[in-house]
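Up next is subunit A:
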Amino acid sequence: MRIIVCIKQVPESPAFEIEGGLVRIKREGVPSVVNPLDLHALEAGLSVSRKHGGDVFAVSMGPPPCEEALREALAMGVDTAILLSDRRCAGSDTLATSYVLSQAIREIGTFDLVICGAQTIDSDTGQVGPQLAEELGIPHIAYVERIQSLTDHLIIERVCDGFLETVAVSLPALITVSKGLNRPRRPSFGGIQDAFASKTVQVWDLTRIKADPRLVGDDGSATWVKHLDPPHARKKGEVATGSARELANLIYQKLIDQNIIEER
Partner candidate 1 sequence: MKTKTAKGDDNKAKAAACRGVWVFADHRNYFQDRVTLQILAKGRDLARDLETEVGVVVLGHKVSEFVMEYVAHGADIVYLVEDERLAKYNVDIYTTVVCQLVEQYRPEVFLVGATDFGREFAPRVAKRLTTGLSADCVALEIDPAEKILLQTSPSFEGSVLATIVNPTARPQMATVRPGTFKERKHDYHRKARLIKPRIDWEDGASRMEVLKVRKQPHRGVDLREAPIVICGGRGMGGKKGFGLLGRLGKLLGAEVGATRPPVSEGWTESDRLIGQTGKAIRPRLLITCGTSGAVQYTTGIQNAEYIIAINKDPDALIFQTADFGAVGDAHQVLHHLMMRLEKETHG
Partner candidate 2 sequence: MDSRFVISAYHNYMVNGSLLAGFRLGEVREDRFFFEAFPIEPEDGRPQPLVSANLFDPSGGLVLRLDKSRTAGSHGLSKLRRTKSGFFIRSSEGKAMLSVRTFAFKNCYCTHIAGILCDEEGRPVASGDGETFRTRVDIPLIQPPHGV
């Protein structure tokens, strides 16, 4: 069994600067972490391989500092870690990112299961998983909370819009995982030693994965960010006085205005 876990290194907390009236995301000097849901994805991969045998790959697309995230994955126990790093990937939207990841996975060879976190804390889109599955031509299922069985197909439980669904998917498949799936292990001391001593993070560029540069970065993206803005500054709003009933009626109207309740 071969399991591939896609992870992303993200800034620990958002940091912005305003330069000439424009908002820019600050990356330098901001501590980074493995995207929290990706830890659950790694844990899922490791526990599946422990139960069914096989190896676990961790793959990440990003600039060289992202190697740190992959070392953490090695310390948790994955067998192989691969960093996809190439300047030309800068500016990739999810279309381009899913293409790059798929090329890397094709380069790895056959696989049974791809696991991703349901979304990242920075871009929040939750799109890479489904788009990667589409690029690989495999089915996907999101928000997995429980893996019920894994034989020649996969049966999972997941929660979707207030419905608890049990779904069977043919393999190979891609799943995205929610917090509720498991509790990620902490890297063991031995694991950390291994991660820095004997195991290495392989670094692959676009040439190695035979990726067409026209399909990555700006060129490979269909969308561009026109500008960034801070959320609307919290201004002091109106303050009303009156009897309790009058105030309640005013609040009731606000609930209608804010689409919380329907106007009657």
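Worth pointing out:
Basically, contacts are C-beta pairs under 8 Å (C-beta built on N, C-alpha and C of every residue); 3 or more make two chains touch, one makes a residue touch a chain; residues count from 1.
Selection rule, in plain terms: all candidates are chains of the complex that A comes from, given by their letters.
Only a predicted model underlies this, so the values are computations on that prediction, with no experimental measurement involved.
Only one option in 1 or 2 touches subunit A in this complex, and it is number 1. By the touch criterion stated above, subunit A contacts candidate 1 in their complex at residues 11, 14, 16, 23, 25, 93-95, 98, 121-131, 133-135, 138-143, 155, 159-170, 173, 176, 218-219, 221-231, 234, 236-245, 247-252, 254-255, 258-261, 263-264.
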